[in-house]
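Chains shown are a subset, placed as in the full complex.
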């Protein structure tokens, strides 16, 4: 065991995501008034948002676009040196796209694509959120005051993207960014249908799940953390009262043990309010592989997810996903 | 910023603690029947215990002794190489006590003392818990089945020790083990009265708080994690019904935002059932310093902790701590 390679620890955490929306005003209303996030800035076609417990300036870039979908995913490194190491490795991998100067809230970033085509970037310099007087929390260790309205999510938690080849993408993330496999699903024919991976003690910072439509580069969902399961239950009432389409939940996942609630924001992207789960502090965690038969049992308490959970993503490419059960979004 | 030293990431997490009890049978009853932990093994005067979500063989060594108090604290490293690096640095620090072969559940460990005299060790090799058939969880990603009795704590969370000089000990832990300061209390006279530090994203893996009796090497409390605040509330009912002395809580700390409940196990050691708090995934967290005036406001919702919280520790050395309000333990 002493001869094992030491773990790479260059990526600190999921820093931000950018999602695209064909209905910016309605999407903004959802994130601000319903989820309880705050607008941090606006530039051109984008609005930058944050949750009250996010330490950085913003964690969500909401950009107006013709279709819903993923803009990009930002991974923050633990240091400048780590950033340089990752940029060089990505450059050599052939997946690199080069440096950008930065964006609202963060400095230089090296952009690249995972094999499935999801745009990502690594960066280190980030602007800490400095609350204006009225936004200061009574608790000195909280970046921003707890909101008195909406769901009141605390922080960005994870992202889930669809992929044509889950195993391929998982290995890419392991090799070039130091992700560790936590849990995955392997079908009877050997196909890896889903992989939950992380650089942090969270059971997943990102998950790859197979794209049933065989498209590439699509988004499954972005998840924000709520402090308690009770807040997730309360979120369901808030979504209900505000006409937000609840796809499934609240209930408990078998994989990651997360307590989930999935909705479609008005722009069409799937958003999760997430709590619970378990932490992986142990350095030699043994990944958990679920078989096809085990997955057929449904979620932790037996709930079967709706068909759309396995077919719907953004941008919407499956015409069948826009029918009966799902509210039609103007996302083309 | 690019020139900053890269963070040391050698310590993975708090692996186990050993606590001493003059009443082993009553203490065992508390940990097993009331907290819902499981006995993993027995050797000589010690019983090894685990919570259902602990990945390793055991996280608590309960040892019969003349007085209550701390046995030792075990820190697990991220790799063998990291263990070697830490052992060498500690050896050079002059605080080292040398290698031991290991103990039930883990391999070779290098022992040392922090400046206040708390015995600690670093180790890498650890035995994973392998559930017997009847102990297997229906959830494949859970080390052991959720218990149907007791509080049902999930995992070891943190430890809090008393110290004559908090600042001195904090700096030792930062320099030799890579701990990062998360929050501290600095009195008007400049004394550091408490320091919450961690190597993980938890707001503290260990806290040092000033020993009002000017003793050294004492234990304040060991904390086990409960998944929800509601489970902490339920724990209070269970403690009440089982005659366990509740010192304070459940309520919410200002520091770490943890949701706490403190009791004295029958051997006299203070035990916390803990939930909530916040995660520090950001790599450049700015430590939060609380002033004397800010601390005078009490906990998050204004609760004032009882005097014993600041004076009582194990072993018990302050005769005043054994009077009126506190149940007397036979701990001398």
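Residue numbering begins at 1 within each chain, and the chains themselves are lettered A and B in the order written.
Note that in this section a residue touches a chain if its C-beta (ideal position, glycine included) is under 8 Å from a C-beta of that chain, and two chains touch if they have at least 3 such contacts.
What you see is a predicted model, and the numbers here were worked out from it, not measured in a lab.
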Task: Start from the 2 shown copies and tell me what the total comes to for the whole assembly.
output: 4
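The definition used in the following text is that only the chains that are shown with their structure count from here on.
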- prompt: Which integer distance in Å separates the CA centroid of subunit A from that of subunit B?
  reply: 32
Touch list for subunit A against partner subunit B, complex: 1-2, 4, 6-7, 9, 12-13, 53, 55-56, 76-82, 124-126, 128, 139-142, 154-155, 183, 200-201, 203, 227-230, 254-257, 276, 278-279, 281-286, 288, 290, 294, 300
